[in-house]
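With one protein chain withheld, the remaining protein chains of the complex are depicted in position.
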């Protein structure tokens, strides 16, 4: 698979007194092949980790009331990687000990396929849980990726979140 | 593997107008064998899902400053299953369209092994992300499960969260 | 009457049993059972208000129990 190693972030601060102190760091990639969630989780796992939070975005068969057959994802790849790295840096800097792995897929995806996967680990659960939410919100706001939805009737359209019907988000 | 099917929750409310409206529901189990995260995610996945959030608890090699070699998990199984089902019910009732799968492992686990896994899916990301946090916090408060840590020096101790050193949780 | 109490984890270790027959007054509330339990060897480990479940549900101390109920006295939970 065409994983691309982008960078390893530097340790956010000097290791704490315990030799087992976790180090911040991460992995980001824009990929063309299906995302392997197990491998992504393995990238943030080791004996110092107590909590792993993941977020997966998947292709739905309906969006804003229209029946979708698939989605084409396009990226401005070098900038998308740079923005993902910046987001990861910010998140790890805010949360020493955090480890992050982020992959976004491009190309044509079918219903149910994973378009984006984020895995965050930390010795404690609160930072791991907070990190996935922070990263997906920042990614949706800042990373230059676009999606073109293909509909049952054969038409297609670029998704513009600035004009979409506002989703209702209970809970 | 000795998965135990506990229950499927009823649909929280009548399906919305769209025939593709997601249904709330879930899976819970107390298991003795290693938790298969991919299978758990599959339990909450289908074409109506746009977001899947997971949380994994893993065994750390150090806790409150002591070197750990492994953890023995014990459950009051029928009550643990009942409490997990109640928590899942509450979460799905608060968030129509949510699907949940929760497994907690019992027995002796080595460093890095997954003790608890929660997968939550929803058409939208906010309810999926909120659900994993809600479930793990409720689980830690209410589900009758205990852990006995085994230390490098051969000693062991039951973990009492009511007297543990308070963790620092940045971010 | 006698209530058969389920014990777990540190409580099972302290009382040296996972199931204990405890003589109690009739009628018996959860608090009465805890008082009786505290008088047995190992009973010193119990806090003033230990967690108790009857028939797999958490209950407060003033709930009545009978020999038909499944009663468990539960140490601080530590799942996850």
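By letter and in written order, the chains are A, B and C; residue numbering begins at 1 in each of them.
Definition applied: contacts are C-beta pairs under 8 Å (C-beta built on N, C-alpha and C of every residue); 3 or more make two chains touch, one makes a residue touch a chain.
From a predicted model like this one, the values you see are computed outputs, not experimental measurements.
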{"item": "Displayed chains contacted by the hidden chain, counting the whole assembly", "value": "A"}
{"item": "Hidden partner interface residues of chain A, rising order", "value": "57, 73-76, 78-80, 82, 104, 115-116, 136, 139-148, 158-163"}
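Please note the rule applied: only the chains that are shown with their structure count from here on.
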{"item": "Dominant interface by contact count, named by its two chains", "value": "A-B"}
{"item": "Intercentroid distance (Cα basis), chain C paired with chain B, Å", "value": "27"}
{"item": "Between chain C and chain A, distance of the C-alpha-averaged centres to the nearest whole Å", "value": "48"}
{"item": "CA centroid of chain A to CA centroid of chain B, Å", "value": "22"}
{"item": "Multi-chain contact residues (two or more partners), chain C", "value": "80"}
{"item": "Interface hub residues of chain A, defined as touching at least two other chains", "value": "125"}
